[in-house]
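Take this structure, written in structure tokens, and hold onto it; I'll ask about it next.
One chain of protein is taken out of this complex; the other chains stay put.
Presenting chain A:
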Amino acid sequence: MTAVSAFDKKFTSRTLFSWVMTFLTGLCVVMAVVPLIAVLAYVIWQGGSRFSLALFTKLPPPPMVPGGGFANAIVGTITMVGMAVAISLPIGIGAAVFLSEFAPKWVARWIRFATNILNGVPSIIVGVFAYAALVVPLKTYSAFAGAAALAVLMLPTIIRTTDEALLIVPQDIRWASVGLGASGYWTTLRVILPAAAPAIITGTTLAVARAAGETAPLIFTALFTQFWSQSLLAPTASLAVLIYNFAIVPFKNQQELAWAASFLLVILVLITSIISRLATRRR
């Protein structure tokens, strides 16, 4: 009897194959992470150097004029995302409550299916839709139309996170509440939703970060303006559209502003992602 020595075992074709595959998939991971680091590093390097208080107080400069900032775009983004949350949060939570609390199983299944399909509708199509449904009848590009488009894009995320959070709430709590004589809506509003609140807030925050970077639906609903927006029914600047507009012009100052705006958006996304990660890990 000859025992296979550890040395021989190391060099069979099977183990060689294992080593090669481990190396190759490890390489895949590296190739997946490299673009992220490349984007982050470049945005922080390019955008960070231009960062100053003037960005938050001044208007975008005309071509060939140095300096300037994007105060109007920051306000426009906050206004539109804020309105979008105000529209989509109540509807989204309402829909999720129906799905997890009241709906028959097959209805819930189909509406969850529709929500996922809505999530897959390209954002540019939502923009086209908002253009047809709001810009054409109102005869003006507006913050309102932009916010409506963003709300449609946020809805699936809010419904999904709320739905999942509600399904995790223990059944005992519902029985306890109903056993004490509370009605359906009282149980939902005072017992179940508060129990699911942290997850709902996390999901909404992520949706907000996503919406702040959405560009496609805004380029022909809110359009853009170099100036302060006159009203909610007038063209409105946003950071995302500013990046798009200024990236494709040949002026150095504008390009720097685009990088600074990217820096702001990426920092927002990074912070919300890390916070939500920490918040969900604690539980």
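The definition used in the following text is that contacts are C-beta pairs under 8 Å (C-beta built on N, C-alpha and C of every residue); 3 or more make two chains touch, one makes a residue touch a chain; residues count from 1.
FYI, contacts and distances are computed from a predicted model.
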item: Chain left out of the displayed complex - its UniProt protein name, from "Phosphate transport system permease protein", "histidine kinase", "Electron transfer flavoprotein subunit beta" or "Dihydroorotase"; value: "Phosphate transport system permease protein"
item: For chain A, the residues touching the chain missing from this view; value: 14-15, 17-18, 21-22, 24-29, 31-33, 35-36, 38-39, 42-43, 46, 90-92, 94-95, 97-99, 101-103, 107, 110-111, 113-118, 120-129, 131-133, 136, 152, 155, 159, 181, 183-185, 188, 206, 209-210, 212-216, 219-220, 223, 240, 243-244, 247-248, 258-259, 262, 265-266, 269-270, 273, 277
